[in-house]
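Of the protein chains in this complex, all but one are displayed in their positions.
Per-chain numbering from 1; labels A, B and C assigned in written order.
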Amino acid sequence: MSEVNKGVLVTGVIGSDTHIVGNRILSRALEQEGFRVVSLGALTPAAEFVEAAIETNADAILVSSLYGQGELDCDGFRDLCTEAGLSDILLYIGGYLVVGDQPWEEVRIRFRDMGFDRAFPPGTRPSDVTNVLEQDIAARRADAKQGA
Amino acid sequence: MSEVNKGVLVTGVIGSDTHIVGNRILSRALEQEGFRVVSLGALTPAAEFVEAAIETNADAILVSSLYGQGELDCDGFRDLCTEAGLSDILLYIGGYLVVGDQPWEEVRIRFRDMGFDRAFPPGTRPSDVTNVLEQDIAARRADAKQGA
Amino acid sequence: MGNATITDQDSQIRPLSQDKIPRDEFLKMRDENLARWSCGGDVDLDEAAAYHKAMVPEKHHAHVSRHAVATGACLTQPRGGFATLDMHKDLLQKLEVDGLADILPTTTDSYTRNERFGQAADGLTASEAKGRSLLNGFPLVNHGIDRIREIVDQVNRPIIALTGTAMPRMTGEIAYAGGMTGYLGSGIAYTTSYTKEFSIADGIRNYQYLDRLAALYLEKGVELHRRQPSFLTGTNVTPSIGIMVAVLDALLAAEQGVKHYGLELTQVMHPIQDAASIAACKDLVQEYLHRAGHKDVFTPVSSLHWMGAWPANRAQASAMVVYGGFIAKVGGAHNVTTKSTSEALGIPTPEYNAEGLVMSRMGIYLARDFTFEGHPEYQLEKEMIELEVRTILDKVLEMGNGDVAKGATAAFEAGVMDVPWSPNRGCQSLIMPARDDKGYLRILDPGKMPFPKDTLRYHRDQLQQRADNKGITFGPDLAIDSVYELSEEMAKLMPYPLAS
Partner (left out) sequence: MGNATITDQDSQIRPLSQDKIPRDEFLKMRDENLARWSCGGDVDLDEAAAYHKAMVPEKHHAHVSRHAVATGACLTQPRGGFATLDMHKDLLQKLEVDGLADILPTTTDSYTRNERFGQAADGLTASEAKGRSLLNGFPLVNHGIDRIREIVDQVNRPIIALTGTAMPRMTGEIAYAGGMTGYLGSGIAYTTSYTKEFSIADGIRNYQYLDRLAALYLEKGVELHRRQPSFLTGTNVTPSIGIMVAVLDALLAAEQGVKHYGLELTQVMHPIQDAASIAACKDLVQEYLHRAGHKDVFTPVSSLHWMGAWPANRAQASAMVVYGGFIAKVGGAHNVTTKSTSEALGIPTPEYNAEGLVMSRMGIYLARDFTFEGHPEYQLEKEMIELEVRTILDKVLEMGNGDVAKGATAAFEAGVMDVPWSPNRGCQSLIMPARDDKGYLRILDPGKMPFPKDTLRYHRDQLQQRADNKGITFGPDLAIDSVYELSEEMAKLMPYPLAS
């Protein structure tokens, strides 16, 4: 993994969720933007995200959850990362995170409290993500350097 | 005018209102039910209702107003009747009595306060009217006899 | 202030005919007309023409219509108007921004329509006092030219005046001078659907005035959109009747020098019949205009959302709104006049009105680019419509010895032309339409209209089937049942199949 890329990302759809289309389009777009994307596809258990992140020394994990059960699937996700030594990895999540049309602000806070750095509502387009992701990764790398 | 009929009714659409269809169907149905109906048609000034009621010694005036300006057109209608000596004539009104979709109960009360004995909401069918009209006329005639 | 005065004077000066009003005579008529109400004096035609010319083309109805025809687009246009300036401004704002209306409306109130400007003034005052509209539209004459221009300047779309009336002389002058670029109305259509005692001849005269006015603007380089409303009484008006009236009114307008004349047809709520009627209307209007020597009149066709009784349930109504956009596009209309899910509940709020526009627009989108061209049932229906229109119109024109105005009035008097459910005493209203078992609007009773025998037999056979299947006596009850049909509750309209 060279440093020339804008960052290494692990993407996938968590749990028993088969909605792959948006995740695939997002992964393709991020790759075209210069990120290195490790794409785990649909129906991916939480643990697999973490393993892939360790293996690839990823900057961020981008979790998709569309089918409504993300709230159950993501319970403890940050802890899994921390236990695996990925305490400072960036965690993004996007999609239809809960069952039904719940006020987005509440949902966002619920997922922030679960340890996700950012949550993205339905309707998000790749172009809504790239800039902020680049900045977050840069900031994270700067922090890491300072820490070192 | 013989007493064999169930009552003499004056019908029409008040003001500058051209919505004749419902009024015509209603008039026809009431006639078939055994009322004598004097039908003034669309675009009928308030004063014409009163004149026709006097001429035909009507039991009731059935005003239609569909176009939303009924509130303006019917202002003072009861007074007109009273001034013409028809103080105890039954006054019904039906249709879309105000502009927009206002809570029916408020509208009903507004028209009751304007002197209408009954007001009927949009969607009223002739069959919703006949019975209550027959009873009201019977009651009115009974009152008149007692009064006499 | 009564309009009757004006037409009475006219009839003394000018016997009814289709002929173009001579310029000088017309200028005199204008003076008399404008003197009737205070703000009439504010109209200065040259100044108004200059104002129009200074407007961006996107605000010219005529320009936008021509563009729609050129690109095959179907424009959306709602109806709507409130009493006060602020309410009306707010309405148009929402229709433009949230509803994406291509054309903005200004519906006038019913007092204005009947030239009862005094009553309209009272209604306006009461509305301002109560903070809600007591008028069912915008009293444009009372507001006057400057306030109309305030609105015109605020929006980015053309505005059409929707002022259902047989008396358009004052509203027409003020609307056009105010910068509205479209005006809906015509002599035969509106007189038969909006008046009781008014004669069709006087209605024609009044619209000859308006059409002549539009021609005068054109002479000054301003193309205005004039439009004819063949929805008539909106109540089960069959395509052929709508089109006959459309053609007659179009011929009358063309004689006055109008070169841009839209036609409106109400939807009957049968997909094939609706599409066929739009196509037939396009062809027939041009056919008769050409026959009369008018080869350069531009006649875009508007399809109108169902004009009869609507269901109170919003989900049901939304299907009718969507259908309305969809079928307008399929049929090849260049404009659709939209309603909302509030139709059976009362004049819609700006929000519901805008929602109806978006529903319609998405309906248009979903129609993609297909047409019914070549579909056998569609071809049959279109041919029947054309046969009926030609049969009766030729008779009407014959009755006028080549003069459309005379032919039309004579035909109405004789019942050769007729309009169902008309409140007008000059219209026999013997014709009775009803819906057949497949959902087509058919003619139950032609009254005295000389329909071709074959199509009439077809209509009645189809209706007999419905009578049999529905257990309704063949006769007026069938027509009344059809008035209510689409307003019925879903559960009655289409019961769970096992229950039926």
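Convention: a contact is a pair of C-beta atoms (placed from the backbone, for glycine too) under 8 Å apart; a residue touches a chain by one contact, two chains touch by 3 or more.
No experiment lies behind these values; they were computed from the predicted model shown.
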Touching partners, among the displayed chains, of the absent chain: A, C
Touching residue (missing chain; options C:286, C:318 or C:349): C:318
Contacting the left-out chain in the complete assembly, out of C:55, C:85 or C:100: C:100
Given C:270, C:382 or C:442, the one touching the chain that is not displayed: C:270
Touch list for chain C against the chain that is not drawn: 58, 64, 67-68, 71, 73, 75, 100, 102, 269-272, 311, 313, 315-316, 318-320, 322-323, 325-326, 330, 355-356, 358-359, 361-370, 372-377, 438-440, 490-491, 493-494, 496-498, 500
Contacts of chain A with the absent chain, listed as residue ranges: 13, 15-18, 20-21, 24-25, 28, 41-43, 67-69, 71-72, 96, 98-102, 122-123
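We take it that only the chains that are shown with their structure count from here on.
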Graph class of chain-chain contacts, one of line, ring, star, complete, other: other
Between chain B and chain A, distance of the C-alpha-averaged centres to the nearest whole Å: 69
Distance from the mean Cα position of chain C to that of chain A, given in whole angstrom: 57
Chain centre separation in whole Å, for chain C relative to chain B (CA means): 31
